[in-house]
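Dropping a structure here in structure tokens format, bear with me for questions.
With one protein chain withheld, the remaining protein chains of the complex are depicted in position.
== chain A ==
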Amino acid sequence: MTAEIVLQVFRFGFLLLLWLFIFAAFRVVRADLLGGRAGRVASVPPRAQAGKKKGARGPKNLFVTAGPLSGTRITLGEQAILIGRADDSTLVLTDDFASSRHARLTNRGGQWYVEDLGSTNGTYLDQQRVQGPLLVAQGQPIRIGQTVLELRS
């Protein structure tokens, strides 16, 4: 029979091996979470974080510049802004070309991203149709149906 010490080495060595595998798997998961990868939800861009540390001077207000609600102003906070015809939207549109849950503006590290929520007629940033989340610069027009929105400081 094999020496007892060898058996003990086997006993604990195998458990160690098993957990090393799990550790390696977790490293992969971690790399996956932190690394740049194509996901629907944008990861926080490092540049934006850096900007926040220096005291971000991001946009403060959302202005409606055209459409039935023209002149409306919404003060931006940390929360996401939901735009659509649904009553619980942050900005309730009365626009036949808007969907009930049309688009969403999210704050990530002081920067605002616009995201289309599967609307029928689409959301446009400048002239580009919004497919994934897009960074919105100040003064860049976001068009939803007949309504045009702009971020301003």
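Simple rule for what comes next: a contact is a pair of C-beta atoms (placed from the backbone, for glycine too) under 8 Å apart; a residue touches a chain by one contact, two chains touch by 3 or more; residues count from 1.
Rule of thumb we're sticking to: contacts and distances are computed from a predicted model.
Participant: According to its UniProt record, what is the protein name of the omitted chain, chosen from "Fe-S cluster assembly ATPase SufC", "Menaquinol:cytochrome c reductase cytochrome b subunit", "Cell elongation-specific peptidoglycan biosynthesis regulator RodA" or "Xanthine dehydrogenase family protein molybdopterin-binding subunit"?
Facilitator: The record for the missing subunit names the protein "Cell elongation-specific peptidoglycan biosynthesis regulator RodA".
Participant: From the list A:Val64, A:Ile83, A:Ala98 or A:Val136, pick the residue that touches the absent chain.
Facilitator: A:Val136
Participant: Footprint of the hidden chain on chain A, which residues?
Facilitator: Those residues of chain A that touch the unshown chain are 1-2, 6-8, 10-15, 17-22, 24-26, 28-29, 32, 35-43, 45, 47-48, 51, 108, 111, 113, 124-129, 131-137, 140, 143.
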